[in-house]
Every structure is written in structure tokens, then in C-alpha cells.
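Read through the structure below, which is laid out as C-alpha cells, and then see the notes.
The other protein chains are all here in position, but one chain of the complex has been omitted.
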Amino acid sequence: MPEAMDASPGAAAGGLAGRLWRGLRLPLGDPLAVFGLMIYVLFILTAVFADQLATHDPTEILYTPDYDLAADRRPGEDGYILGTTSLGRDIWSQLVYGSRSALLIGLTAAVMVALIGTLVGLVAGYFGGWVDAVLMRLADIAFGIPFLPFVIVLSAFLEPSIWNVVLAMALVLWRDTGRVIRSQVLSLRTRAYVEAARVCGSSDLKIVFRHIAPNILPLSFLYGSIAIGWAILTEASISFLGFGDPDTISWGTMLQDAYASQALSTRAFHWFVPPGLCIILVVVAGFLVSRGYEEILFPKLKE
Amino acid sequence: MTETILDIRDLAIAYRVAQGEMRAVDGASLAVPAGTITGLVGESGCGKTTLARALTRVMPGNARLAGGQALFAGRDLMTLPEAEMNRLRWREIAFVPQSAMNSLDPVYRVGTQLREVLVGRGGMDRRRARARAEELFGMVGIEPRRLGDYPHQFSGGMRQRVAIALALALGPRLVIADEPVTALDVIVQRQILDQLLELQKGLGLSVILVTHDISVVAYVCDRVAVMYAGQVVEAGDVRTVLTRPAHPYTMGLCNAFPHLDGARGVLTPIEGAPPDLLAPPPGCRFAPRCPFAVDACRRQAPPVQAIGGTHLAACHRIAEAEALRARAARVETWAAMAETVA
Amino acid sequence: DRIRELKLITRPQAAQPSEFQFAQIIAQEWRKLGLDVKVEVMPWEQMADVVWYNRDKWDMTAWQMVGRPERSDPDELLYNLYHSSTSAKGYNFVGYSNPDYDRVAEAQRREVDQEKRRALVFRAQEILAADQPVMMLVHPRSTFAFDKTVWDPASVVNQGGIGIKNFWTFVSIRPLGGQRDIVLNSSDNVQGINPLWISGGTDSWITELVWDRLLRIGPDGLPRPWAAENWEWTSPTSITVTLRPGQVWHDGKPLTAEDVRFSFEAAMGGEAPMYAPFVRNIAAIDVDGDRITFTLKEPSAAFLTSTLAKINLIPKHVWEPVLADLATREENAESHQEKMPIGSGPFRFVSWTTNEEVVLEANRGHWSAPAADRWILRIVPNAEAALGMLRSGQINFLADFPGDPKVLVDAAAADGDLEVVSTTDIGFRYVAFNNRRAPFGDPAFRRALSSAVSRELIVKAAFKGFAEPSNSIVSPALPFWHDPAVDNMPTGLDLARQILSEAGYELVGGKLHYPDGVRETLAE
Amino acid sequence: MSGPRAGVPLIEAEDVAMHFRVGSALSALVGGRPALVRAVDGVSLTLMRGESVGLLGESGCGKTTMGRLLLRLLRPSAGRIRFDGEDIAALSGAGLRRFRARAQMIFQNPFEALNPRFTIAAALAEPLENAGIPRAEWAGRIERAMELVRLPDPGQFLARRPHQLSGGQLQRVVMARALLLDPDFVVADEPVSMLDVSVRAGVLNVFREVRARLGLTAIYISHDLALVRYVCERTVVMYLGRVVEDGPTEAMIEDPLHPYTRALVAAVPTPDPDQSHAPLPIGRGAPDARNPPSGCRFRDRCPLAHDRCAAEAPRPTRIGARTVYCHLHG
Partner (left out) sequence: MSGMRQIAGRLAQLVFVLWAVATILFLMFRLMPGNPLAAYIDPTFTEEQQRILMARFGLDRPLWEQYLIYLANLLRGDLGDSFFYRQPVFDRIMELLPNTLVLTFSSLIIAYGFGIVVGAWLAWARGGLAERIVIPVVLTTRAMPEFWLGMVLLAIFSFWLGWFPAGGTRPPGAEYDSLLALYASRDFLSHLALPVLTLAIYSQGLPLLLMRSNMLEVMREDFVTMARIKGLPRWRVVVLHAARNALLPVATSFAIAVGYQIQGNVVVETVFSWPGLGRELVNAVSASDYPLAQGAFLMIAAVVVVMNLIADLLYGILDPRVSHA
């Protein structure tokens, strides 16, 4: 009996970190999702140890003492692992540092989208009334804003920076998360156990955090992991269109650089394929993880 | 007596699940006389739907025939080639599902769904199909002009009538109705049952009516079979089974129902829960909940025995039925089990 | 005082890869002198806003002057870029001010005697070389290509300082086979097709072909007769031209001297502000039959190049009502896009599809009718696609190649059907110092920075060798005006350090400091 | 807890109405009237202390809504509800917390009434924590409540999660949770309709017992007259958001006054093979809460309806201990 009691309200408290970790409910049951998580880990490690992995400063223009640019080196040539760009920068180092921007953009965007969307959804769904009305009208507006054009316009005003993508996502893309979570909250709110919590005197705050939030967290993570991919793809598109930040090495700017330098014509596959692959891998990883969450959320899909 | 239209013998159906194979129906036997309504009762999960669906041979992907036969007019439905089975479906054997809302395709008008069956399965031309559809609607008491409506435009009771009309469309010999009134209010339920009775009598249909409500059985059925944990434990004509049950489970079931008139006596629950079908107990499956269980019950499965006429039961103490019935009427008999099964 | 962090503005890599690249290199080198240099990237519009309109707010900027035929005369560059009178508002955005230089620049513009003027132009180049108001980098080589299986290479004209993409080529280029359309590309959109509006660079290719001018700058860089048969200076301020007979507008009406007068007056009126500077010197225009006499306010050596070879001849019967209408409204002629532009040039307008193509056809009735049938300009926004289209035959004249010239040359070598021609340009690239602002007010400091960077490195690293190192704003492509004495400026970090220390600058703790007693004062 | 004092009203509902707006607010703005569902439309109801009342009616007639109104889970569109003399709409803060401790609910679907992520112990601790009961008392209270609902050996359940219990057990846990704080008033919303017949009786018995032992005031919501009869002495029959008949259960079954009640009584099937097959005294058709008929709501299905039924809504008529809303008795 006493030990059963320990397992009880403790399960509801138990430290924020622990609760978050449990809230994460990493989709470890699904092999594809695990594969996605492994890709994440790989890229996170690369980003963390970028300084050790990179062989050069990714933006340094490399030239020989007699003023010959070390440009267009093929992989392996002169010790450049993936060769150099036609402006004389080391591709391998750029790729390695690119993972940092990707991680930065991806994670912050994911956190923004998930956090804002979740808060909006929770507040609108649970409290309803005019708060809901205002928030949902804002969501309507956000749904009316074409995203990529918005990022373009935004980058034109602010200094070119990878944060523009994050900012735009925070300003616009919470809408999907917000709406889905709101409708989820609306349905959770009428669940008998939420009603039961009210009958037994739980405050709104307690109900939201104890009974509702834990059930929508996986949904937030689902949207968060999709947002990672979106952010990275958007950053790449923006860079490709020339609105990127030239001082920050990202896979998008690398692709743009390659494209502007006609890597296609010169068949410099070693230049434009790796960043493309990295983008695809990370984005696919996001999809796989989000599918893992989907199966947690809607287990009927499995059967 | 009358001829038997359906003879189910030792039927077993198994589901593949994560933990292994579960026999949802495990050696069930049942004879359905032609032109009667046979009730199939039992608590949730005892395999009623599984049995009923098996007769159509449209089963979930993880289901498998694990033995037995179902002879329909002499032919074994379980081994019939698929093409031939498909010819039988709906023309000979029709089905009324529990939830008519979900069983009607929401995107087609009900008239279209009737026509699909009449034309596609009945081979009628469109004009005849139209006339027949109107006739069917008349039979179940819905105005023919509502053929043009969509399912969601009907109330629950009317949908159930539509489902009955659909089942009767091709003049089948056997109608299997899986809990056709469970989700309905009492008044509507009564109206549907009246309708069903009237049609059955008028058309001379044979009906298998699946339900968990003994009152419904008492109201419409000629015969009844009681299922427990995948097996038919008692069968016979309604009056006999309900007034002189021979199996302790049936006795318990009858005691658990509140009556509207008569003494406001105490209801008696059957303590405990049905067995886990993945690992059913040896011997009689009801033994763990049975206040009359003896050692033999726990060791050996009782055979189905005839008590008289068509009354059958599977119980080791069938000879003492009379005495047991008397004991079963007392609350204490069952309450004593509460401690044992918990 | 320690020298503050200096900011070098450049355009983004996507827009200007070589500029971006040389800015990076230069900053990388200057840091070795003990300076803090930050490269700031901004798009052209923002850069223009800062540099033109906030003249005391910036330190240094990468800049570019493009080669236009009328810049074949050195006057525009010498006077406008560095004369102190244009410092407040005009082209002298660097704020260079030197009375000696002003005198020389004024003198050359009035001097009608070629030889004497040449000496003055040389003198001006030498003063600039000594003062280094800007850090001259290179005259790039403009590189174009065409399909030599379609066009006869002998019929392609290479205009000095401009390259093979020029008026003369388009008029004379000769098809070898059945493909008789010039299909060329541009990476910029066409803004308008308007003889009274100097819009985008690409637009001028079209206006040049559709509208004739009295004179045209020849492949040799000198003005030659065109719609005017000849010209004659009757006094230092008066010039008479005779119209070539038999010219007609594309709509069939004859071209008269009245039309010519109308064209110049249209530019002098308020409705075509961008042409106004070119006709500001005209005091009067008199018409006498086929002869038109221009009376100038003051002598001008560059009048032929910058005015007579510049103003488009427009039909009075088309434009007179238009201009009268515009005079009553806020819009000016720049907003008037003719549905069917009418000129008298060797090509006639056919169609314009936004962001896609402009089609002109040969004006067979022209006295100098082109050999090709049509001139089709395709808008291809990026180099990769342009090159691919050239190789696959979807275009046959590569008129705009923002990409890496080396890739083009390699591609041509591999292909065999393509001919690539590169020509040293009139235009040039440089880094402008803001002369108004410390520490750039000190010529020694400017000289030191300028000599710190090897131009060879710039040529190789930023231009892939497709540029000529330069220390003069007058291109070597104009041999008559270019002063060879200023070429070959010595460079090197050691030299730069020497200049700095001679001028009193000191290195303290690895950072460069002003000479003793000099304090940094900025008028913000 | 004060003992039951018969004859003292605990709950008084006066002319309570609950109208749900369906459809979006914006379309209402543009198109005028929004669609209204009159789930409860003018119900007056008084419950004495210790009294248990069955709330009977077909699906959608507003039973659950009424129950939720009484517990202040909804705020009525009109009318007033007093609990122990206090208007519950005015409650807030500590007053509301006290009310929450005194008025409890037992839910229809025990599988949903407990948060699947909580252990049974955590679920049971929640009301105690909210009521500010000292932690030391929790175990004792929980044990007592579990005993009340006849869950022998509670220790074996506490660490489990809901899906590891059977329906009957779960429903008893839900009851235990409702009884933890010694409430005065309990609303049971069809507590056995999701349960299997064989276990139903057990839960009903517990409910009857607990009510009697604690002197609870209770409302038992159901659409099954036989069940109501089993647990309640008094029954209120609702039809389309209104009360049609109110009185002692036995009398109602013996002699239903309202035509609807009559049909209801006739329709209830019994496990008796000899029951009557006489046609039901009611027309076909389905009630629609969005467009209820004028006057008496039952008139379009009523075999005895006459002109007056369409014209005016029937007023309550008292006949002994019973009240009926029908013009036939007016």
C-alpha cells in the first residue's frame, strides 16, 4: 500500500525534466523512427564536434603563395577531403559546419513552432470564448499568408540571416500546430476524465497541465519534427533564391554557391550532391520520427 | 420438427494476435430450424459476432477457420469455393449489422445502395429495381420518397429499418442480425423488433438474432442459444431456457436482469469476468465463476447433452438442474463467489 | 588613437560573385596590416541608398562602373566621377576634392584639339594614380559566346571595350544555314521598351536596335555617321548635321528633320528626366531642310559621343500627343509603354512577353538592313541555364553570362560548336574609400591600403583570370586615352607597411594606430 | 457530513434552461440567428436530502445536460440552481471548492472516466489533494472508500493503470473516487450502460447500498425504466428538454399518466417469454432538439394529441405525490 501510494501522486510530479522526458515518448518501437533518431544523433554529433571534424575555416579563401586560388579541387586533391569550391573554400569543412546551421535552424524552428502552436492550441481550446476567437482569427490570418513569399519579403527587410527563416516560421507556421492542438484539446476537454477532474475540484491550470498537456505533447513533437524539415528546406530555398546569409555556412548557401558557380555544368557532383543529401537525410529523419509519433498517437494505424 | 436450415457443428474461429492465437469461437454447435428466429445471447466478447460473421465468411484479416462446419441447406459454408460462397451471399444469407450508421456508405443515397444490390446482385433492371426498392421501403415502414436521402439524414431507428430492407432485398432464406437494436432507445427498439417479427412471419424467414439482452430474446425469439467464452453452453426453445435454465451461467444471466413488474428483489451479479481466451481454463470454462462447480468441472470439459426435446446444455451437473435452479435464485449463492474470483 | 573597425560594403555572392570574393580577399589582406575590417553584405538597392544618400555614413564600398559605348569618351568618367562639383550630389560619391584635378578635368572637356586633350586626360589619370581616391582593381574582360555553326564568325564585330555583344554585331552577323534568328539571353528582366527612359541595361540593347540615333559609336570607340550623313563644327559651340535621305519610321511615315528636332526637345523638356543631362548643353536647335544645327552653351569635346550618339530619334507624330497629355499629369514619359513601339532602326518591334522574351524582326527597308531575320531576347535568370541552353542550341548567342567565365571557356572547348570571345571592358571594378571620413582623408593611408593587395591575386581569385589589373579609370581598351604610365603599380604588404610608417601610423599591440596627435573625428 | 434530514431540500432547480449554440459565431454574425439546441428548456426540480431520483428519457432529451448543470459543469442559459440554499452560479474560490467536495459525479463510461496515464492511486489522490486533505490521511480514506464499493483487497489495484482493470472494477473505482470526500450529492450518469449484464447487477447493488448507508442525495440518469426502478423511489421523465412526469417510480409503472410515459413503460422489454406484443401507444418519428414542435413537445408522436397541445405548453398538474405535464390532465 505505501509503495503504491508513492507511485501515485509522484507520477504526476516527479520533476520537470523527468516528466518532459517521459512526455517525449520517443518512438522507439518503430524501426524507421529509430533510424530517423539515429540520423539526428549523427548530425547533432557532427554539429557539436564541427571544430574537430573540419579541416579548414569554412569561409577562408585558400590560395597558394604565388596567388593561385586553390579552387575547383576535386575530392582528395591536395588534401581537401571533398575538394574545394570554385571560390577556393573547403567543401568538407563547409558541409561539417553546415550541420550547425541546420541544427540551429531546425531545432529553434521546431521549438518555436511546437511551443507557440501548443500554447495557442491549449489556451484557445481549453478556455474558448473570446480568447479562442481572437487566437483563431489570428490563425486564419496566418493561414492566409503564403509562407515562402513571406520569408522572402522578411529577408529583404531584415539583414540576410538564417534567423529570418526561424522568425518567419515562428510568425506563421504555429498555425497548423495551433489548430490541430486546439481541436485535440477541444475533444480532450470533453473526455470524461477531464470532467471528472473538474468535478473533484481540480483547477483549470492543473487540468491543463496534468490531464491535457501530456496527451498533446506527442502531437507537438510530431509537428516539431516536421518543422525541422520545413525549416531546413525553407532555408535552402531562401538561400537558393539569393536571400540567404552569405556569412553563415549552411547547406542551402552551399547549394546556392554550387549552383551560381555552375557546379552542374562542370559536373562537380562532390560539391552539390553532399549538401543535398544531408538536407534530404535530415528532413527524412524528421518525417520518420514524426511517423513514429503518429503511430504512438493513432495506434490504430498499426494493427 | 421443421427442417434445419443451418447446422453449425463444432465451429472454431481463431484470431492471430500479438500474444498468439486466440480462439474466439471454440467448438460451438448450433442448429437453426427454418422459419424461426433463433437468439444468440452472451456477454461481451464471448464470440457472438465472430460466429455470425464466420457464416458470411467475411472475416477480419487475422481470423482463421480453426475447425468445424456450418451446413447451410446441406452445404458446408466453410469449405465452399469463394466464388460459390459469393453467389450465396445476400441472395441466400443476408446480414443486418449492429450499427446501421456505419454500415451504410455515407456518400451514396440509400436508394443507390439498394439499387446496387438489386441490380448488381439480383440482376434486375433499373426499373424493376426501383419498384422493388419502393416495395421494400414500404415493408419496413419508410416513405419511398426517402430513397433519395443520404444515410445521415435518417434517425437511428430508420437507419436500422433501412438495413433491414437492404437485408431483405433479394429475398434471402437466412438473415443474420448482429445486435440490430442494441444502440437504440427502448421505444424505437420495440418498434424495430415488432417490424422484424412481422416480416419474419410474413416471409417465412429464418433469422439468427445476436444480442446480449435476454429481454429481447424473450420478446422475439423462438429459440435461443447461450454462448459463453466461445462455446454454446445451452440451447433450446425460449420458454424452456428462460424459465427452466439448465446451465448455471444461464441461471445467473436470468437473475441479473431487473424486471419491470413483480417484486423489486435484489439483482444477482455473476462475480468475476469471462476467461482469457488466449489461455482458457481446462475443463468447463464457466467453472471459475460457477457457484456449483465441482472438481470434475475444473478438470474436464462437459459435453453437450440433450435434456429433453431440443433443449441442450453443456454441464456436468445437468442432472441436478432442478435443485441448482432453486439455489441459484438466492443472492447468497452468488455473493459467496465474490471472494473466490477476485 | 587606434583606428576603428572599418566596414567594407559588398553585394551578395548570389548577385555578384566576383565582387563578393574580392571584398573578402581584400579584407583578409588588410587585416594583416593590423586593421579591423568587417565585410558588410547588402543588396544593390540598400547599398545604393547608403552610398548615394548617406554620403558621410560609410567607410568603403566595392563598386562597379559598367562599360557603355558612350563611355568610350573619357569625359564622363573623368569629370563626373572625381570633379569636386559632383561631390555633394553627383557621381563623386567618394567625395574626392583636389583643385588641381578639377582644373585638368574642366580643361579636357573644353579642349576640342584631340592631341592636347589627350595630354590633359593623361595628366588627370596621373593625379588620380597618386591620390588613390579609390582603390582601382581591374577592368574585367566581358566574355560572350555564340554558336559558330549558326553564325559566320567573320561577321561578328568585336567592339573595343564592349565586346562582341554590340549593335554592330547584331546588324552584320550572317547566318550560315537555315537558322536565321539571333536568339540571345539576358539574366535581367526587361523593364520597359521606351526611347525616353534609360531603364535596365538589357533594355538599352533593344532601344539601340529599334531607334536610330544621329551618330553611333563605332567598333573603334569613335563616333561615326548614322542617321546623320555627316557633321560639321561651324564654331566651338555650333555643329550642323545633315540627315541621311530616305529614312522612314517603322509605321511607314518619313523621318524628317522636324522629328529630329522634336526628339532632342523631348529630352530637354521635363518628361524624360534621365535624358536631361545629355542635352543640358544645348542652347538652340535650328532646322533647315535636311540640316539641323545645334548651338551649345559652351564648348564640349564629348558632345558627339554623349549627345548626338545618345539621343534616340522618335517620331513626332506618335509622341507629340503623348507628351502633351503627360504634361498635364504626374507621370512622365517613363511610364508610357507603347503597345507597338515605333522607331526607325534596323530592327522592328514585334512582341514582348513579360519575363520571357522580346522579339524584333529585321527592318528590310533600312539603309543598313541586318543579315539576320529576327532578334529574339530570352530572359534566362541564371548562368547555369543560359549555358545549358547555348549548348543545347536553345539560344545561339550568349549575350549575358553572370557565371564563371572559365566554365564557359571549358564548355566551349569541349563542345566545339561554340566560340567564346572575351574583351577588356571599358567598365571597371574598384573599392571606393569615403574621402570625407577619417582615416580615408589621408592620401597616404589610401595609398597604403591600395598597395597592400596584389592585383594579380584579385584577377586570379575573383575573376578567374578574366580581367586586366588596372590603376586607371580609363580602360586599356581605349588605347588612345589610356595612360600606360600609371600601369603596374607596385603592391605588397611590406610596401603598404612602409607607406604607413612613413606617414606616421604605428602598430600598437598588433593594431594600427593613427600618427601621433591625430585624433579620429567623425561627422556622424 | 451532516446526517440526512428528510424534508429539507438540498437541490432546487428553478426553470433551468441550457441552450447550446451550434455553428460558428461568424456565420451567426452574417446570417442572423444561429442554430440553437435547446438541450434543457425550462426544468424545475427539487431534491430533498437523502432522496434519490431517477432521471429517465430517451437519448438526447437532456438528461446528461441536466446532471452537468446541477454540478456546475455547465452554466445555465436561464434559471437558477440552489444547492443547500446557495445559488451555485455565484460560487467561486473557496466556496466553489467546498461545493466540489460535496457534489460528485459517477460517469457513464468507466473506461474514459479515469486518465489512462494515471495509476489508480494517482487518480484517487487527485480529489484529496484538491480538497487539501493532509497526505497522512490519504491512505486511510482511500481504503475506506474502496471498501464501500466492495473492492476487496484494494492494495492490488492501486499501482495498476485503468486498462488493467475490468469494467465492473473500474466503475467501482470511479464510485470510490466520488465517495472519497464524503459528498452529500451524487449524480450517476448511466453508470452501468457500458457494462456487461453479468456485472451490472453488482455495480447497481453497490450504488444502492452506498446511497442508503451514507444517506446520499442522488440522481440516477438512465433510459432504462427497469434499472431506475431498481435504484430510485422517485422518477422524473424528460422529453426533449422538458419534464413530462414526476413522481414515485412504482406508481408511474403501475399507472403512467403522461402518454409518453405510457409508451415508455409499454416498450420496456422483460426477460419473460409471455410479455405482451400489443402495439405501442406512440407514433413513429424522432424528436429533434433543434426544431421542437410548438406547445407540447410530444404532440407529434402522441396518439391522443388535440388542438390545444399545439397551441400551448402544458402546465404542471399535481395529482397526489405526482406531477404531470399534459393537457389531458389539465
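Just so it is clear, A, B, C and D label the chains in written order, and each chain counts residues from 1 on its own.
We adopt the following convention: a residue touches a chain if its C-beta (ideal position, glycine included) is under 8 Å from a C-beta of that chain, and two chains touch if they have at least 3 such contacts.
All values reported here derive from a predicted model rather than from experimental measurement.
Participant: Looking at the full complex, which residue from C:P175, C:G388 or C:G465 touches the chain that isn't shown here?
Facilitator: Checking each option in C:P175, C:G388 or C:G465, the one touching the absent chain turns out to be C:G388.
Participant: For a quick check of understanding: of A:P75, A:G128, A:P214 or A:G276, which residue touches the chain that isn't displayed?
Facilitator: Candidates A:P75, A:G128, A:P214 or A:G276; residue touching the omitted chain: A:G276.
Participant: Footprint of the hidden chain on chain B, which residues?
Facilitator: Counting over the whole complex, chain B touches the hidden chain at residues 56, 58, 86-91, 95, 97, 99, 102-107, 109, 116-117, 120-121, 149-150, 152-153, 166.
Participant: Contact with the hidden chain only, please: which chain C residues?
Facilitator: 15, 43-46, 48-49, 52-53, 89-91, 93, 181, 183, 189, 191-192, 197, 273-274, 276-277, 330-332, 334-335, 337, 350-351, 353-357, 359, 374, 376, 378-382, 384-385, 388-389, 391-392, 394-395
Participant: By the contact criterion defined above, which parts of chain A meet the unshown chain? Give residue numbers in ascending order.
Facilitator: So the residues of chain A touching the unseen chain are 32, 137, 140-141, 143-150, 152-154, 156-157, 229, 233, 236-237, 240-243, 252, 255, 259, 264-265, 272, 276, 279-281, 283-284, 286-288, 300-301, 303.
Rule of thumb we're sticking to: only the chains that are shown with their structure count from here on.
Participant: More C-beta contacts across A-C or across B-D?
Facilitator: B-D
Participant: Distance-wise, how many Å sit between the C-alpha centres of chain B and chain C, to the nearest whole number?
Facilitator: Between these chains, centre-to-centre, one finds 93 Å.
Participant: Compute the distance, rounded to whole Å, between the mean C-alpha positions of chain B and chain D.
Facilitator: So the centroids are 32 Å from each other.
Participant: What positions in chain B touch 2 or more of the other chains?
Facilitator: Not one residue in chain B touches at least two other chains.
Participant: Could you list, by residue number, the parts of chain B that touch chain D in their complex?
Facilitator: 43-44, 141, 155-158, 185-191, 193-194, 197, 212-219, 238-239, 242-243, 252-261, 264, 266-271, 273, 338-339, 342
Participant: Contact residues on chain A for chain C in the complex?
Facilitator: 59-61, 63, 67-69, 71, 86-88, 156, 159-160, 242, 244-247, 256-257, 259-262, 264-266
Participant: Considering the complex alone, what residue numbers of chain D touch chain B?
Facilitator: Within the complex, chain D contacts chain B at residues 58-59, 150, 152-153, 166, 168, 196-205, 223-227, 229-230, 250, 253, 263-273, 275, 277, 279-280, 282, 284, 286.
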